[in-house]
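Before anything else, here's the structure in question.
One chain of protein is taken out of this complex; the other chains stay put.
Each chain gets a letter, A, B and C, in the order it is written, and its residues are counted from 1.
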Amino acid sequence: MQLKIHYYALMREQAGRSEETLETFAATPEDLYGELTARYGFTLAREQLKVAVNSEFSDWARPLSSGDAVVFIPPVAGG
Amino acid sequence: MQLKIHYYALMREQAGRSEETLETFAATPEDLYGELTARYGFTLAREQLKVAVNSEFSDWARPLSSGDAVVFIPPVAGG
Amino acid sequence: MRFRFTQFAVDTYSARRELLDLGAGGYVSFEGWVRDNNEGLEVTRLEYEAFQELGVKEGERIIGDALQRFPIKHALCIHRVGSLELSDMAVWVGVSSAHRGEAFDACHFIIDEVKHRVPIWKKEHYRNGDSGWVNCERCAGAPVHAHEHA
Partner (left out) sequence: MRFRFTQFAVDTYSARRELLDLGAGGYVSFEGWVRDNNEGLEVTRLEYEAFQELGVKEGERIIGDALQRFPIKHALCIHRVGSLELSDMAVWVGVSSAHRGEAFDACHFIIDEVKHRVPIWKKEHYRNGDSGWVNCERCAGAPVHAHEHA
């Protein structure tokens, strides 16, 4: 299954890229975060993040489909 | 004793003037307001007003001196 | 002076600049606009009149009170006098502070106090031809608007 991942802020720096297209067997955002943390060494715990799929907030257990765009959302700090 | 009176807003309209210099025996602002109400028919009760002497809020029982400037202050409505 | 009257449109651009502070992270401003209605009557324009000599003193005291009461950096209030049209700005208040909560609280405090304490009067002109001094004619028990008929 092919997914599109965008990285922002601290996670962009830790991943060393702002986006990538990924071949993965991750069934959910939760699985995907585990896989990517193993690869990039993200320091943020899953509990500190939110996740968006196709530009809308999503559940961590939502099944992913090929072509989905996933964004992990670190703690925000607007304003 | 000579006093200077300034009138504002509704009281200016009811007195038909914005200021005047007055010869009076009124000993206090309270006396003065009675005297002027008899002359101009002010519709505001004394309890609705504040009074200023020499551009500072004053007590109604403060003794007036010759040359004092008196302003009666109708209910305000700024903003 | 941190409280002023003006006969002309308030220059909010310049006023805001007076509140800039490298330590300020929040800035709140309030503007009072001339509304087209009040208590069920259609308003067409307003006149503001002030006892300015006392007004600036009392206004300064209000700003001083706000600076004591809230941990803010700067505060300023400018009130218009004269004839105003619909949507014109009647009063402007600006507050800067390190954190936003205090700026909101202080700005709200200042406009509330100004409306209650500063000797300013507002005459409303209505579409039906009447006019009246707000807070005066009605609470005075005088024949409402009657003497003002054109």
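Assorted remarks:
We take it that a residue touches a chain if its C-beta (ideal position, glycine included) is under 8 Å from a C-beta of that chain, and two chains touch if they have at least 3 such contacts.
Computed from a predicted model, the values in this text were never measured in an experiment.
Taking every chain of the complex into account, the absent chain touches A, C. The omitted chain makes contact with chain C at the following residues, 20, 22-37, 86-87, 96, 98, 100-101, 103-104, 107-108, 111. The missing chain lies against chain A, touching residues 6, 8-10, 12, 43-45, 48, 52, 55-57, 71, 73-79.
What we mean here is this: only the chains that are shown with their structure count from here on.
With centres set at the average Cα position, the gap from chain A to chain B is 74 Å.
Distance between chain B and chain C, defined via averaged C-alpha coordinates, is recorded as 24 Å. The residues of chain B never reach two or more other chains; the list is empty.
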